[in-house]
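Shown here: the complex without one of its protein chains, the others still in place.
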Amino acid sequence: MAQPILTLTTDFGISDHYVGAMKGVILGICPRAQIVDISHEVTAYHIAEGAYLLSQAYRCFPKGTVHVAVVDPGVGSTRRAILLEGAGQFFVGPDNGVFAMVTAREKHKAREISNSRYFRHPVSRTFHGRDIFAPAGAHLAAGTPAARMGKAIHDLASLDFEFDGRAGRVLHIDRFGNVVTNLRANVFDGRAAALRIGRTTISTFAVNYADEPRGRLFLIEGSSGYLEVSMNQGSAAKKTGCKVGAAVRLVSR
Amino acid sequence: MAQPILTLTTDFGISDHYVGAMKGVILGICPRAQIVDISHEVTAYHIAEGAYLLSQAYRCFPKGTVHVAVVDPGVGSTRRAILLEGAGQFFVGPDNGVFAMVTAREKHKAREISNSRYFRHPVSRTFHGRDIFAPAGAHLAAGTPAARMGKAIHDLASLDFEFDGRAGRVLHIDRFGNVVTNLRANVFDGRAAALRIGRTTISTFAVNYADEPRGRLFLIEGSSGYLEVSMNQGSAAKKTGCKVGAAVRLVSR
Partner (left out) sequence: MAQPILTLTTDFGISDHYVGAMKGVILGICPRAQIVDISHEVTAYHIAEGAYLLSQAYRCFPKGTVHVAVVDPGVGSTRRAILLEGAGQFFVGPDNGVFAMVTAREKHKAREISNSRYFRHPVSRTFHGRDIFAPAGAHLAAGTPAARMGKAIHDLASLDFEFDGRAGRVLHIDRFGNVVTNLRANVFDGRAAALRIGRTTISTFAVNYADEPRGRLFLIEGSSGYLEVSMNQGSAAKKTGCKVGAAVRLVSR
């Protein structure tokens, strides 16, 4: 029998016991699970960044993988726990838009996770990652049919995430200081001459990182397919002074 | 056959090869081990914080799990290596109090780990995590009986960790800036009106994070059962300016 795969994407960081506790719960339910961390360093409460990171990774995983994502500023409120099926995979987390980049791309079915038989008891008020999402994901990985978790729903929460074709924003800053925008690289065509970010305007479009001289900003299509602002062996984020959420704008010729 | 589970809690950080080296040793002895990181970001040499993080996670793991904890300022000195059995699980590490929050709660047996047959040779002076604790834990996970490791002992080192019912201290600051104290949440009853931490006095006791307005400090029973100082979508640690080890005090009405 294959080993089921379960991934985790959270804003829990790795200093605390939170992720370890989730993994203990998972292995108690599904002892053969291959557990993979996508990232636990999502900026705290930043749902869009979690959505982005998961959207960049899930297609690398085989069919049947269960992705648990917990970026959950509304824990303890009335937001629902949900389960999605799409791309032959499963997605488990809060209904707050964290899967919006998956549902925008993939045909999918959604369910509310309401069957408390699949929860860890007692369910705390503050740690649904351990008490609801980890156990529900582990039961799915262990073969429990999705239909047992709860009823189908059709009114998923959306992500507060605008893109109008010209103006966008910074979605993520990676470890190398590459600035990932929510503009698809193919918008940077004949009409647009440059990208404006803060007080900086960048008009060089590069093909390879290594082709550019050190210290000069350029645009590149990242491995994500999104337009990124980069610098060869330097931090574009530092150079432009921008942060996650900052505005970017295409400039016409 | 089930896959044995082995957890790691250390102050080694994740920048170095230390944790990877321990895992290589473990897999060489117990190739089927499921290895789970609790945390490697315990503040360097801070035994009480390691004790706290492990104490918050171990109950999430199934029977038979082996927990290896290495927060070990006395490495190379004469402190003993120990093995505990309690809660149906095993605990392996230095005898310096790192398991004190487990032994305070669980019926347990303790042994000194003295049988060098279960060490990695040559045993270095500075890296017992790799040479003693990882291999001893892996042999346990692989089924070696605890009694072969060494003799029973009854004089475990205790944790320098006081709590007198009114005064306590900061045990841990989590990724969100929540300040975990060593006061049980149930001490905050009718008699006490507020908690004093540094120059700040906090008298609001909240039930859900999401119920509180942004930016206001409040007290809450964390998922740990300990009293925590928190702020909805903000860092209570930054707001109060406190660090791990800082004093906290209950204030009467």
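Every chain is named by a letter (A and B) in the order it is written, and numbering of its residues begins at 1.
The criterion applied here is as follows: a residue touches a chain if its C-beta (ideal position, glycine included) is under 8 Å from a C-beta of that chain, and two chains touch if they have at least 3 such contacts.
None of these values were measured; they are calculated from a predicted model.
Undergrad: For the chain not shown, which residue from A:Leu53, A:Ile113 or A:Val170 touches it across the whole complex?
TA: Looking across A:Leu53, A:Ile113 or A:Val170, the contact with the absent chain belongs to A:Leu53.
Undergrad: If I consider the whole complex, including the chain that's not displayed, which of A:Thr78, A:Asn186 or A:Ser223 touches that chain?
TA: Of the candidates A:Thr78, A:Asn186 or A:Ser223, A:Ser223 is in touch with the missing chain.
Undergrad: Could you please point out the chain B residues that touch the chain left off the display?
TA: 11-25, 27-28, 31-32, 35, 44-45, 73-77, 124-127, 130
Undergrad: Even though one chain is hidden, which residues of chain A still touch it in the full complex?
TA: So the residues of chain A touching the missing chain come out as 2-3, 5, 7, 9, 14, 34, 36-41, 53-54, 56-58, 60-62, 65, 172, 174-176, 207-211, 220, 222-223, 233.
Everything below uses one rule, namely that only the chains that are shown with their structure count from here on.
Undergrad: As a quick test, compute the distance in whole Å between the mean CA positions of chain A and chain B.
TA: A distance of 30 Å separates the two centres.
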